[in-house]
Structure formats: structure tokens, C-alpha cells
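So that we are looking at the same thing, I have put the structure below in C-alpha cells.
This view holds just a subset of the chains, kept in their places.
Letters A and B mark the chains as written, and numbering starts fresh at 1 in each.
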Amino acid sequence: MPTLLADTNLFLWVDLEQPTPEETKFVLEDIFHFHPLSIEDCIVVSPSPKVEEYTPKEEDRFAPYLFMVIHAVDYSRKDGVFATSELNFFLGKNFLVTYHEVPLKSIHSTEERCLKGTVHIARAPDRVAHTLLDGIVENYRPALEELSLEIADLEQQALQSPGKETLNKILQVKKEVSNLRRIIGPQREVLARFARGEFKLIRAHLVPYYRDVYDRLFHIFELAQGYIDSLTGILQVYLNMSSNHTGEVVKLLTMITLITTPLTLVGTWYGMNFQHQMPEYEWKYGYLMALVVTVLSTAATYWYFKKKKWF
Amino acid sequence: MPTLLADTNLFLWVDLEQPTPEETKFVLEDIFHFHPLSIEDCIVVSPSPKVEEYTPKEEDRFAPYLFMVIHAVDYSRKDGVFATSELNFFLGKNFLVTYHEVPLKSIHSTEERCLKGTVHIARAPDRVAHTLLDGIVENYRPALEELSLEIADLEQQALQSPGKETLNKILQVKKEVSNLRRIIGPQREVLARFARGEFKLIRAHLVPYYRDVYDRLFHIFELAQGYIDSLTGILQVYLNMSSNHTGEVVKLLTMITLITTPLTLVGTWYGMNFQHQMPEYEWKYGYLMALVVTVLSTAATYWYFKKKKWF
């Protein structure tokens, strides 16, 4: 194997998918002799992406390499959670070791393309790494489209039938998008270092390709920011709709109270038992008068509300 | 054609408006031999503006050039959406290739001015590029004026007749302005690089002109920020008006309840049927007393509200 690596015209890609500890040890330690810290970082689940350059010192037996941790995102609408799966790279001049616990779409598609012999990709580790990163960034797109649909949906709901679940959903999606942004943020910084051409192991003429990936990730970050703004707006609509609804109820209560007031007042007044003292009782048209007063007052109240556009 | 380009005294502007793939290939690849990445970026719709300098390496056959993507904005009040159309530049020492899928105002007016032979503009690619960028920035102005009118309109609406649609409109315009700001933001950064004189292909004595364009774009960005502040204020007025309205309704309900209370109480009390035990029924002035008590209490209540300035 070392002989293989010594031949700088060859390029070796080792993909460790759910490897056993023995395999891991064999490949990372016994063959490539990677720095123990990067091997530990590779095996342990690390929450934030990073990239580090390892240059061998006298006593070290490894060739110079880049170690990178990056997270692929998998969003399923069902549970509305962004699952991230870690992908570790060891990128040397003529080798690439990828390590991941979970099968990854972008790895598989890249492998297929390499096997099919699409010439450009398979030529060098920095090209393959670019294709992998490209695939990871591309995978955000369907997640974003689903989110975009869901947000449009929530906007409708907030305006039409706001309920407890709507609020919950709005806040949950907002949390998801914040979460997504928090995943992308540090990735952006990792990719920015590639885009600036900081690493000698990435050949200069490939840097624009990495910059391209960076630009796309940046745009996704901006989109996520836009989604958060939209959701804040939707929340405001929701809260307003909800308080508007109470306002409408109070309006109804007031309206009914006012419209029934004339009848109630007249009825209560003439329910008094000063039987022989109230001239209205004696008066021939007493009841008619009560009726007319009630009807007119009620009509006036009704007309008042009509004019004020209460209904 | 290469011969033409070899003559450094001549300057060639090729404008590709909705070109066929063959035309594109012919111009960008066969004549100018541009870098494949910039050709891909040119053809694909890219969401964020950018500028990149391509310097040929040994094997490359292109002359050094700047590749720029910028977005022109087209705002129609009808649907209140900022449509952006992409404009791609390839700017070399003695050539300028512009590529766009949609006809653009600033391209056409610049072409006309070139054909009319206004001397200054037509002399060099960096001058033409400046005129184009100037036109794109200038095109924001009508959009901003429409937005400014709409915001003034919304301010009126929020104060006078706030309704569901007003809220919706406020949030929509706010989204539009945020959107606009998100379009301008990265453009500003692209233009800043010109204004700082970062590119050798832009001659030093033209840099102040680019700085001028940058200053105008910066001012538009500031305006957009100001619009967002205004809209936040309008939203606050709207929400307050809406909650004020409920307050007014509750006030009305309370007022009517209180003003009718004396009559209701007196009426209910003397509706009791303790016919032969209540001395008031026997008393000659019983009804008169009831009437006087009712009228006086009601007047007192009325006076109380008047004093408290409830109406």
C-alpha cells in the first residue's frame, strides 16, 4: 500500500462507510498514519464543521493532508427535523479518505460518476472533494423548497383559520430554519477558506470551483435569513388575527347588548307595579306607545351600527 | 475575429440578447475561449451578483478579463414584485461581451448612445461598462419612488381605516423592501471592489466614476433601510389602532350598561310583587319618586362620563 501511495501518478480514494473499529484503525492508523487528533475527531461525532491542515514534522509518518468535517443535511417533512450526518475527509496530494457512519447520497452519486469514468472528476482528490461538497450543498435545495412551501402554507393558515396549532407550527418551523442557519453558518466559514485558496493541497485552478460552491452556500444562508423574516411577519399576522378575533367577539357582545337595550328598558319600566299611579297604564294607547318607542329605538340603534359599519 | 481583437486600438462590444445555445457557444467558447467556469456561471441563472478576475495561465487561450454578474431590477406596482433580470459581463482590455436572457433598458439606451457616437462612452469597454452599471442603478429610482408613495398611502390607511388588508399590505411591502435590500446588499459589495480600484482592467482615471455609482447604490440601500423603519412604525400604528378600536367598543358597552343601570334597577325593584307590603305602592307619589330617582341617577351617570371625557 505505501508503495501505491508513493507513486504520485496514482490517486487513491478510500471510502469508509460504517466501518468496524478494526477497519478504521487499519486504514487511518496503520496505512496512512494520520495524526491521532484528527483520527479522534473523525471517530467522535463533532457538532461543528472544521478544516485543518496537518503538515508532518520530523517524527511524523504521514504525508501532508487536509482534515475536514462537514455535515450533510437530510430533511424529511414528516417530522420536520433536519437530520445532519457527518462526513469526514482526509485529503492528501494523491489520496482521499472519506469516513461516514451513515450512507450519504452525495458519496454514492460521486462514486458512480467515478466508476463510469467521467474523466474530469476522477482525476484528482481535490476534484472528487469538490464534487462531494457540491453534492452536499446541492442537497439543501429540496429541503429549502419544502420549507418554502410550508411557509406559504402557514401564511394562508395565519390569515384564514388561526388556531393554537398554527402558532405552534410557525414557531416550530422558525426553530427549524434557525437551526438550519446555525448548521450552515460555520460550514460557510469552512468553505470560505477553500474559496480564498488558503490550502496548497487544492490546486489554484480549482479554487474558482470551490468559490462557486461557497457562493451557492452563501445564497442558501441568505434564503434562510429571508425565511426567518417571513416567519416573523406571519407570526405578527397570527397574533393580530387572534387579537382581532377577540375584538370581533367583544363587538358582537356590545352590539347585541345595545340592540336589546330599548326593549329591556321599556319592558323593565312597565313591569313596575305602581298599578294605580302610573298614568300610562290607564292611558288607552299606553301599550302602543311602549311598542312604538321600543321599535323606533331599536331601529335607531341598528341604523347607528350600520352607519358605523359594524356589520 | 482574433485578428480584430489583436488590434489593441479597436474595441469590440458583443451583446448576446436571448442567444441560442449555438450562438453562445460560438461567441464565448470559439471566439473568446473564456474559462469554462465563467461560461457556466453566465448561462446558469445565479442568484447573487459577483465579479471575478480571470488571468490566463500558460495553457489558457483567453485574454485577461473580468467576469461580472449583476441584476437589473424591474418593479411593477401591479403585482408588487421585484423582478430581477441577470446581466453578465465579460470585460477585457479591448472587448466587452454582455449576455442577458431578457431585453434590458440600460443595454438599449447605452447602445443607442454608442451608435449616436457620443464620443466619451464609446471609446473603451470600461466606459461602456460604467454606463451600463449606471443605468442599472438609475433604474432603482422609479421603483423606490413607487414604494415611497405606497408607504405614505399605507400610513394614511393605518391611521384612518385599518383592516385586515392593511396589515397584509404593510407586511407585503415590508417583505418587498427587505427583498430589495437583499438584492442590493451583495451588489454594493461587488461595486465597492470597483470603487476601490481593485481591478487593473478598469483604468485609474475611471475609478471615480465607479465610486460615484457605488455612492448612489449605497444611498439607495440607506433609503431602503429607512423604508423598513417607516413600515415598522406604520405596523405599530396599525396594531395600536386595532387594539384601540376594541378599547372603544368596550368603552361603549360599559357606558351603555352604566347609563341604563338606574332605570333597570328601579324598574326591577318595583317589579316585585310584595303588593301589600311595599309602602311605596301605597304612597301617592311613589311612581313620581321612582321616575325622579331614575332621571337624576341617569343624568348623574351621564355627567360623570362627560366629565371623564368618554365622549
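Basically, a contact is a pair of C-beta atoms (placed from the backbone, for glycine too) under 8 Å apart; a residue touches a chain by one contact, two chains touch by 3 or more.
Computed from a prediction, not measured in an experiment: that's the story for all the values here.
*Asks:* For a quick check: 2 copies are placed, so what copy number does the complete complex reach in this file?
*Replies:* 5
The rule is simple: only the chains that are shown with their structure count from here on.
*Asks:* Between chain A and chain B, what distance separates the C-alpha centroids? Give it in angstrom.
*Replies:* Centres of chain A and chain B (C-alpha means) sit 24 Å apart.
*Asks:* Which of the residues in chain B come into contact with chain A in the complex?
*Replies:* Interface residues on the chain B side: 35, 37, 41, 46-48, 50, 52, 57, 164, 167-168, 171, 174-175, 178-179, 182, 235, 239, 242-243, 245-246, 249-250, 252-253, 256-257, 260, 263-264, 266-268, 270-273, 275, 278, 280-281, 284, 286-288, 290.
*Asks:* Which part of chain A faces chain B closely enough to touch in the complex?
*Replies:* Of all residues in chain A, those touching chain B are 159, 205, 208-209, 211-212, 215, 218-219, 222, 225-226, 229-230, 233, 236-237, 240-241, 243-244, 246-247, 250-251, 253-254, 257-258, 261, 264-265, 268-269, 271-275, 277-278.
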